[in-house]
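Structure in structure tokens, see below.
Here the complex is missing a single protein chain, while all its other protein chains stay put.
And now, chain A:
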Amino acid sequence: DIISTVEFNHTGELLATGDKGGRVVIFQREPESKNAPHSQGEYDVYSTFQSHEPEFDYLKSLEIEEKINKIKWLPQQNAAHSLLSTNDKTIKLWKITERDKRPEGYNLKDEEGKLKDLSTVTSLQPMDLMVEVSPRRIFANGHTYHINSISVNSDCETYMSADDLRINLWHLAITDRSFNIVDIKPANMEDLTEVITASEFHPHHCNLFVYSSSKGSLRLCDMRAAALCDKHSKLFEEPEDPSNRSFFSEIISSVSDVKFSHSGRYMLTRDYLTVKVWDLNMEARPIETYQVHDYLRSKLCSLYESDCIFDKFECAWNGSDSVIMTGAYNNFFRMFDRNTKRDVTLEASRESSKPRAVLKPRRVCVGGKRRRDDISVDSLDFTKKILHTAWHPAENIIAIAATNNLYIFQDKVNSDMH
């Protein structure tokens, strides 16, 4: 099934994926062992479960898709792991526990009827590892519109969920109430021209969060300022480039993803053609802009016709915030080194990814000189899009979702972040 979200947990030991069929698959990294040096730190399937089922809204005569839009891990507080998974309407908290012992010997008498030695009654015996998943909370009926983001607060007690027009704040232990903290629904729906596209809590300041819009703006909100954060504390918006103006300018400026850096100092945004790094201290414009696939600028009308222009690509930071990554078409994904200003295009495909093979940089040629392995813009496959990518929080390991395949790549030479 088509993968719809990918997320590492806070240590990188676990990797969760959600798909269009409502399933969640969790991978676990095998501990490195000297006995089998070749299987150093590879990811194996740890658990699979059905998170959401399709539903039918009888009032509106519409289906509610079971597709998992987002998964977010909770920080681990005991032996169990917990994650939040959401579809368009309902968020669920899942608890993942391991069982490797089972009690045996309940009976006081053995098979022949003799009393057993009491010290042998009900002891814990080892068993094969079993991973159990159970839904602990179901946060339903909080959203009229489609949920596009969830984000766990650094206070580890609350989280937010955002749909097209509203953002709600929940307490992890309370399912029958949520607080609305942003509402951009106009009094008259005819006046609707802008929607919320993504949102995230600040990694360290539990009162700050950001949300992005379809008009390309970012709003940083402070929950200490007011109960309803309709009024932003900071508005990040880049002035439009008049020389590049077209009927598609607004559509391609719509922000599809926003991510705080691990340091909390910067934000990363993705719009249709670029990724941008913003400094929280500067609202006027991004401090860095990287072209993902500028060669598509001349093809916007075709992409509008095919609806590709509405594809929502995600973006990711590496653990040290020095490299950013995002997906593109033809199963390509791009990485930009913020320090060296070098960038690379890589491909996630079976042909070019034999185990332990080194990925070869790819190039899209736009006319002019064409090298041997270049792909021309016209032969790009727009059905092969990499929308979801994730970067291990501490190491150079990345997870790439290419339609219904998951690729995990490691940089063995430079496994430490720098």
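Just so it is clear, contacts are C-beta pairs under 8 Å (C-beta built on N, C-alpha and C of every residue); 3 or more make two chains touch, one makes a residue touch a chain; residues count from 1.
Simple rule for what comes next: contacts and distances are computed from a predicted model.
Missing chain, UniProt name from the options "Large ribosomal subunit protein uL18m", "Mitochondrial intermembrane space import and assembly protein 40", "Ubiquitin-related modifier 1" or "SERTA domain-containing protein": "SERTA domain-containing protein". Of the candidate positions A:S119, A:N188 or A:N281, contact with the unshown chain belongs to A:N188. Annotation: of A:H10, A:H146 or A:R363, A:H146 touches the absent chain (contact as defined above).
Panel shows chain A; residues 1, 3, 17, 25, 27, 39-45, 59-65, 88, 144-146, 164-165, 188-190, 192-195, 197, 214, 244-251, 254, 297-307, 310, 323, 335, 337, 342, 344, 346, 350, 353-359, 361, 377-384, 396, 398, 403-414 of it touch the chain omitted from the view.
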